[in-house]
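Of the protein chains in this complex, all but one are displayed in their positions.
Naming follows writing order (A, B and C), and every chain is counted from residue 1.
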Amino acid sequence: MYSHALVEKRAKGPIVVTASVVGATGYTGAVLTDILSSHPDVRLQALTSKSYAGDRVCDVFPHLRVSGVYTQYSAEAVGGSDVAFVCYPHAESHAVVAQLLDEGCRVIDLSADFRLKDPEAYALWYGFDHPRKDLVREAVFGLPEKYRAQLPGARLVANPGCYPTGAILAVLPVASDIDASGLVIDSKSGVSGAGRNPSAKTHFCAVEGDFRAYNEVGHRHTSEMIQEVSGAAGHAVTISFTPHLLPVDRGILTTMYFRPLRGLVGDQAWTQKYRDFYAGEPFVEVCDAVPALSEVAYTNYCRLAVREDPAAGLVKVFSVIDNLVKGASGQAVQNMNCMFGFPEDAGLQRKV
Amino acid sequence: MYSHALVEKRAKGPIVVTASVVGATGYTGAVLTDILSSHPDVRLQALTSKSYAGDRVCDVFPHLRVSGVYTQYSAEAVGGSDVAFVCYPHAESHAVVAQLLDEGCRVIDLSADFRLKDPEAYALWYGFDHPRKDLVREAVFGLPEKYRAQLPGARLVANPGCYPTGAILAVLPVASDIDASGLVIDSKSGVSGAGRNPSAKTHFCAVEGDFRAYNEVGHRHTSEMIQEVSGAAGHAVTISFTPHLLPVDRGILTTMYFRPLRGLVGDQAWTQKYRDFYAGEPFVEVCDAVPALSEVAYTNYCRLAVREDPAAGLVKVFSVIDNLVKGASGQAVQNMNCMFGFPEDAGLQRKV
Amino acid sequence: MYSHALVEKRAKGPIVVTASVVGATGYTGAVLTDILSSHPDVRLQALTSKSYAGDRVCDVFPHLRVSGVYTQYSAEAVGGSDVAFVCYPHAESHAVVAQLLDEGCRVIDLSADFRLKDPEAYALWYGFDHPRKDLVREAVFGLPEKYRAQLPGARLVANPGCYPTGAILAVLPVASDIDASGLVIDSKSGVSGAGRNPSAKTHFCAVEGDFRAYNEVGHRHTSEMIQEVSGAAGHAVTISFTPHLLPVDRGILTTMYFRPLRGLVGDQAWTQKYRDFYAGEPFVEVCDAVPALSEVAYTNYCRLAVREDPAAGLVKVFSVIDNLVKGASGQAVQNMNCMFGFPEDAGLQRKV
Partner (left out) sequence: MYSHALVEKRAKGPIVVTASVVGATGYTGAVLTDILSSHPDVRLQALTSKSYAGDRVCDVFPHLRVSGVYTQYSAEAVGGSDVAFVCYPHAESHAVVAQLLDEGCRVIDLSADFRLKDPEAYALWYGFDHPRKDLVREAVFGLPEKYRAQLPGARLVANPGCYPTGAILAVLPVASDIDASGLVIDSKSGVSGAGRNPSAKTHFCAVEGDFRAYNEVGHRHTSEMIQEVSGAAGHAVTISFTPHLLPVDRGILTTMYFRPLRGLVGDQAWTQKYRDFYAGEPFVEVCDAVPALSEVAYTNYCRLAVREDPAAGLVKVFSVIDNLVKGASGQAVQNMNCMFGFPEDAGLQRKV
């Protein structure tokens, strides 16, 4: 168990941790601000922003109704928090993370900088030589459904990517059932997944009424999927992943196809297998009907359904999440709750 | 060659055929009305409608700017046309088609009633015993890219389904390259594919911001795909097809996955194979970049792109069409053009 | 003060009222179900539905995560509740309301059947002779910002219409400032305002990418606006109201124009006048910036901003609400909170 000043606080009365958000004016930062501002066990400390330092939260995000002002990042100001959420882009995040850990602050990093367990993989998938291989090895992959036991003792948690979250949750119960042909993972994401920086690709007129695949081979999130699925299967699993851009704000629907190693068993048996696997999970719902984005939008839930295609000899698994909540900020808070011993759904019961 | 009164007309001057649309107030009927009303070689005769008989076209579809009034269907009134487009639902269409053929009218049927070549397959896929197995056998499957040669002599053309059009065009060049694991076909369609009848599933509030799979195993269009792909391959090809509902009006994007029988050859080789196969086709465009719905919306084009996924050993093919144009009414007119010897793109050069 | 069994309950321990929803499977019923199911002072009793009796809530509205089954309406079953929310169409609602009042149940009616204070006005605006003019006279118009004092003693509350809610809140602070030329009220509403019954007008393909006015003169909600604005002004105020249909799910933005009786005074003075008027109101926010739908969507807030147009000598007032929350079900719960002495924002602090 992580030794933390919190233990001392705990002795003195009701536990409230201080939390800061670094890079708080992107979409994930805004959702974190929303959740944390009404989390019963948290007091918001610093919200940092390069572009909006000095501006009020309510002016940048009028829908939030959160008081407070954005500040410039400094290791001192943020490092005094019990926990920091870092929302910087990959390759920019690791330096800040290292600073904050040095300050004694626990860190949940929403970038990709600590998700891959093999430090050499960053050169291949992200194009940079990772300078902090020690921290890469230390980080816990923050998917509570798989790594819950490691979270209370974790100093650094690597929050999973949005696509990997929906895909890995769809695979875990059947990781050892996939035959050698591997997985086809066809995902469709809302536009908020592309971030808040305006670009030609996220212009309303480029998205509305339209639909397309992008990064259609070798999207970086494939590396997380391979790592976690292969880990769960106990051997390398081949994954062909294709992301598509939906004309919606929020949500990822993943349609996954695999050929079952031991043959077909019927929809009910597969569904029961998923239900057993996820029994007791607060945020995974295994359903009879195939799920729609609207069933999880603005929530931390992942919904799953399984179907056999008898004529083709395949199994199809459908998963939906909100990319900004279970796929990012909600899951980050879920990780925090596990790290600090709060109820796992604290702050996560309302829509954000 | 089909013997037709047109031959006599041809002798007398510029050829103009008379065309009628049966069931003209659905979405496919409206697009047909739009195309045919400005087709240089066509004069619109009857537009029939059960619900709107007596109403003016411009009142039912204010955007069309087509004069004329809807009438009740009668075999006599419609049968006097050179060609009739029948836009009735499956299992309702065949009786009208048979009547019109008896009247000496050539027919392009947009329902599923004559698409399957095996008359016994209707019981399995569509739940009815087909009463006109003779016409089932006579009908030409109206995909000009495959059956162009049979169209001039055809009395009855079965216009392909929207999903099959996009999927089959994506497969044809590689039908003999698919290994025994078969095809995964993951399609995403706009809402107009569900037809104009209002329902809980097509209510704006049920679709906007949402996305879901539906008929997720065994969708009826799978039968057409199996028939045509297996026919092209020369042996039975397994197909796992999954349709999804996009929050857009028009368009189908199909993402297709297969394991190549003879291994990987590189993106360029696959692309060239597609370019060679479709050389000279007026409505198939093989592209380097993966295509978006917006590139074909409101047009009769199909755009295709191919990608190898080397790590997974798979090939991905992307196709986009407008479900109401190349996937229905535009292709029906393309078939008519082939049947009557008009330029294949006559009437199909503008957006509808 | 309304004499109610609640008083006896109150003596025995923590107050929890039982609430039923009549017509619970429309959009307003679904939002009420969502709010009430997590309201700290409420226990849901009956949810009635003509079409879905016997179905589980979670099957009809998978996003709700509410247990329970819809039942057929009966006066006995529903009438035993402390309060009933009636979500029937106008002209159908009054009979049920009368029954439930007879059963001793307090009623919040979401239809128009008791909003107009003049019983003769129903013939003019709604085309029926109201059979319960006594109840029309008894009903309290459920706009807490205006009639809060009457709610604790009310047996029957007429929940305002969606357009009137946004418009009246925009007018109240300046009702006596409007010159003889009256008000121009130009409103734009999301599609959920048209209800859940599918129709040609709410088909996704008829709405997406489109925009239009409808009921462009004499929309029935005008009657509520005239009644309340004239009442606040102390004399008849002329109102020209035009509703439009936005391609969005939720929300109404109203742009209101008037010529100030006593001339221009500057943006700040108007804004301050609104702030003073609504000081302490839990759900009215007067802003400096003009508000967007997204700032109130899924909440019970109304946001307002005022602008002078000096060159034209007019004042513009902008108001936004969520038509299903502050414009219907949220306001209904706000009314209930006032009726029963609960905190006015109980159950209304999260998005629905």
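Throughout what follows, a residue touches a chain if its C-beta (ideal position, glycine included) is under 8 Å from a C-beta of that chain, and two chains touch if they have at least 3 such contacts.
On a predicted model such as this, the values are computed, not experimentally measured, just so you know.
Hidden chain, full complex: it touches shown chains A, B, C. Among the residues A:G182, A:P247, A:G330 or A:G347, only A:P247 touches the chain that is left out of the figure. From the set B:D41, B:D177 or B:E208, the residue in touch with the chain omitted from the display is B:E208, counting the whole complex. One of C:G29, C:G251, C:G327 or C:G347 touches the chain omitted from the figure, and that residue is C:G251. On the side of chain B, touch with the chain left out of the figure occurs at residues 59, 62-63, 208-209, 287, 289, 291-292, 294-298, 349-352.
With the whole complex as reference, residues 181-182, 184, 186, 188, 209-214, 216-218, 222, 238-240, 242, 244, 246-251, 253, 255, 257, 259, 290-294, 297, 307-314, 316, 318 of chain C touch the missing chain. Residues of chain A in touch with the missing chain: 27, 191-192, 196, 198-200, 202-209, 247-249.
The criterion applied here is as follows: only the chains that are shown with their structure count from here on.
A summary of chain positions shows that the Cα centroid lying nearest the centre of all protein Cα atoms is that of chain A.
Set against the C-alpha centre of chain A, every other chain centre is closer than that of B.
Centroid to centroid, with C-alpha atoms defining each point, chain B and chain C lie 47 Å apart. For chain C, residues that reach two or more other chains under the stated contact definition are 208-209.
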